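Shown below is the structure under consideration.
A single protein chain has been omitted; all remaining protein chains appear in their positions.
Letters are used for the chains, namely A, B and C, taken in the order the chains are written, and counting of residues starts over at 1 for each.
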Amino acid sequence: MAVLLDKSTRLMVQGITGHQGQFHTKAMLEHGTNVVAGVLPGKGGQEVHGVPVFDSCQEAVDVTDANASIMFVPAPYAKDASIEAVESRVRLLVIVTERIPFHDTLDVVTYARAKGVQIIGPNCPGLCTAGVAKAGIMPNHIFTPGPYGVISRSGTLTYEIVDAMTKAGFGQTTCVGIGGDPIIGTSMVEALELFARDPETKGVVLVGEIGGTAEEEAARFAKTMDKPVWAYVAGQTAPPGKRMGHAGAIIAQGMGTAESKVRAFAEAGVPVAKYPRDIPELIRRG
Amino acid sequence: MAVLLDKSTRLMVQGITGHQGQFHTKAMLEHGTNVVAGVLPGKGGQEVHGVPVFDSCQEAVDVTDANASIMFVPAPYAKDASIEAVESRVRLLVIVTERIPFHDTLDVVTYARAKGVQIIGPNCPGLCTAGVAKAGIMPNHIFTPGPYGVISRSGTLTYEIVDAMTKAGFGQTTCVGIGGDPIIGTSMVEALELFARDPETKGVVLVGEIGGTAEEEAARFAKTMDKPVWAYVAGQTAPPGKRMGHAGAIIAQGMGTAESKVRAFAEAGVPVAKYPRDIPELIRRG
Amino acid sequence: MKFYEYKAHEIFRKHGIPVPRGVLAASGEDLVDPPLPCVVKAQVLVGGRGKAGGIKFAHTVEEARQAARAILGMRIGPYTVRQVYAQELLDIAQELYLSITIDRSARAPLLMASTRGGVEIESVPPEHIVRVHIPPLVGLQPFVLRNLAKRLGLPREVASQVSDIAKKMYALFRGEDAEVVEINPLAVLKDGRVVAGDAKLVVDDNAEYRHPEYAKLPQDRTPLEEEAHDEGITFIQLDGDIGAIANGAGLTMATLDVLNLKGGRGGTFLDLGGTDDPELVKRAFEILLKANPSAIFLNIFGGITKADTVALGVTEAIEAMGADVPVVARIKGVNEDKAKQILAGAGMHSVGTIEEGAELAVKLRRAA
Partner (left out) sequence: MKFYEYKAHEIFRKHGIPVPRGVLAASGEDLVDPPLPCVVKAQVLVGGRGKAGGIKFAHTVEEARQAARAILGMRIGPYTVRQVYAQELLDIAQELYLSITIDRSARAPLLMASTRGGVEIESVPPEHIVRVHIPPLVGLQPFVLRNLAKRLGLPREVASQVSDIAKKMYALFRGEDAEVVEINPLAVLKDGRVVAGDAKLVVDDNAEYRHPEYAKLPQDRTPLEEEAHDEGITFIQLDGDIGAIANGAGLTMATLDVLNLKGGRGGTFLDLGGTDDPELVKRAFEILLKANPSAIFLNIFGGITKADTVALGVTEAIEAMGADVPVVARIKGVNEDKAKQILAGAGMHSVGTIEEGAELAVKLRRAA
């Protein structure tokens, strides 16, 4: 089963003919993903790694029955492309694009909910159901199938942690990169709810960071779960007022500190790793 | 069980202090409805038939845990009041108000979906779960509990048919007045889907009229149901191009004719009544 | 609300949509300086002007005036032509179609376009019509126009003008509370410009309060319908002779259906709605009586409506007008018995069901 992404996923790639689009289409195919279509206006009729390219999402969906999309489209065009995907009736949209104005994201996320489309991201590494399918940009080799879910606001830091899990023998169901922006389509707690309901997932690793209250909300929910949850929080030594790379990673007006998040996890009985690669040790302790 | 409305419904009345609001609050209470709050800006602190009145939906929900609302608010203020209700986190909103500009309804219905709020109406008589609760303006005395669902685009015509059903001994689970406007929150087919899933409902009566394709869509869905459906279509002798009272009741560009609807029902094996009061006879035949 | 062509052009112009130059005239003499050559068109709110002879071409001022004189006073459908619009004749290379309406099922505005414009869109095969929804709330996004352009397969220069016009049409659609905005034909001129050859606009009646400037415009209503509209009464005149009056749109439609199925011909759609205000009931009946019905069938299924108050209004109106038309009443609801007494006292007939009522009304109607 896993969450969000499985064998039934028929993936469309928006912005497939660009450098990133081409590279990751190949990698997603190599992970076993059923990539059925690409979209780039004006490039309809081409092929990328054997995947047919269409001029519009609607054409792609009409011809290939795509039911999910991953988007590699520059920020200024992202709102347009996202709404196009939502209107084409895919059920899932992964927005990899970073630096989208958050007012655009707000519109997209609200409209997608009206249409029942689940959005992951933006500014995220996407999804990987280990050994089954990938709608994302994570390196394939770090994953191995197993019973642990991963939810992360970060990209490479997640690779670090997933890599450590794999090396320690703790395989993954699905890894959900929810993204580092202040407004995202699927929040940490919403992703956690999905894992809580997934019979294959036996425990969940949360990779949080400073800024906002996503970790605090996730901690409160974790308390109600009958599966173990472990966490790491990046930015524990970050100074207040500085935006640490991610648009959402900022301690502002005393909100979003690592202490608050670590405290919330402690209160919920969620062990927190000191170093990223301590996660496997925490899982081992159960 | 029934649909949409049951013993767990905690109803709020927007526009409770007006003539209509007061009258129907009394009638809904008499039907056994748990009317917990009324709203009218500036009238907070008053009471209407023992129901406390609040200045805003948010206050009403905060204090009384209302989870549904029925709206008697004049059309020019309906969009504002509807969005207010949606934001206050009720799950169900019945909009009785007629003559709301459809561009307003479009905004409201789209936003409500984003927030997971089910809208019934506008321009509708509302809901009645016979003998249990009413969020509507139908006369109480015509209902009697039983196993038949009713879905209608009309008001008084529905009373006519429900009255005939009751007199013939065919009681109702829930009667859903979906409304006579071109844009409505819950379509005929969406209401039918609810009844299809309701274990208490053994069969459904559809009261349609000319205009649009709601009946055709409902007929297609009825074909897939394992419960009987019966229908009546008003406006069988209406001339094309005239708007027959309801904003949605118009045959335009050859669309929305009664013939098309009757044909769709016939193809789906749904018996269609010639006269409104023939419905009980159709039910009797099964 | 419907708009005369010249008025629709005016509103299109306001939104920056290119329309031909034109002048309005109520007499031949009014046409002092029409654009030439021009097409002189009857201003009526129904289709079929061309077939009725309401559209004529002119190359000189004198020809234009002659055309205007010929058209003015003409009857088209139920209307007498009172005004003509003399409009610049376009040098058309291609006729397209473009409209925005509302798709009820999708709950979204629908943009429709075709390269086969200039004819009724219903007669264009569906495969030649491009249909794209406009996402509500977020509005017209670039992808909608991209898809439109691609599927129409127009040359780039034309496509960009069509996109621009579509964008402005959507602004008009929202800003003016329109139900229908239609340009047919959307003319591609020989000089490459794209111009609205015709302009159709229907605005949501329910949004009248937001556009008081439109409320005063003439509508395709009969004088009696106009009178009813001004009083806030829902009243439609139909072809038949029996006056039908009921409460609620669905029930009024059903009442007419039953009358017609029983061999009668419904002549009015009069919906009292939820009112039982005796004054308003009286006014509604007065309007109904002015339509000179051969019989009246009153069908009330009361929720809130008080039957006796309605009955009172009815009897008062009949008395005041001194009308001797047979009235059949079927009233269910609050104070039903009292209503029957009042009606009986005024010599009216009470029945129990719609079918009975319809049958009796058909039987009792006066010869025309």
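The rule we apply is simple: a contact is a pair of C-beta atoms (placed from the backbone, for glycine too) under 8 Å apart; a residue touches a chain by one contact, two chains touch by 3 or more.
These numbers were taken from a predicted model, which means no experiment stands behind them.
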Report, in label order, the displayed chains that the undisplayed chain touches.
A, B, C
Contacting the left-out chain: of B:79, B:99, B:153 or B:261, that is B:79
Just one of A:10, A:31, A:246 or A:261 touches the chain that is missing; which is it?
A:246
Out of A:110, A:144 or A:257, only one touches the absent chain, namely A:110
Of A:132, A:210, A:229 or A:272, the residue that touches the missing chain is A:210
Of A:44, A:101 or A:171, the one touching the omitted chain in the full complex
A:101
Contact set of subunit A toward the excluded chain (per top definition):
20, 23-24, 75-76, 99-103, 106-107, 109-111, 125, 137-139, 152-160, 163, 180, 182-183, 187, 207, 209-210, 212-214, 217, 232, 234-239, 242-249, 253-254, 274-277
Could I get the residues of subunit C that touch the absent chain, sorted low to high?
137-138
Hidden partner interface residues of subunit B, rising order
41, 55-58, 77, 79-81, 83-84, 86-87, 107-108, 110-111, 114
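The working rule: only the chains that are shown with their structure count from here on.
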Pairwise touch network: line, ring, star, complete, or other:
complete
Select the chain at the greatest separation from subunit A, using centres from the mean of Cα atoms.
C
Subunit A and subunit B have mean C-alpha positions lying a whole-number Å distance apart equal to 40
Taking the mean of the CA coordinates per chain, how far is subunit B from subunit C in Å?
27
When the C-alpha atoms of subunit A and subunit C are each averaged to a single point, how far apart are the two points in Å?
52
Residues of subunit A that touch two or more other chains sit at 110-111, 114
Where in subunit C do residues touch two or more of the other chains?
137
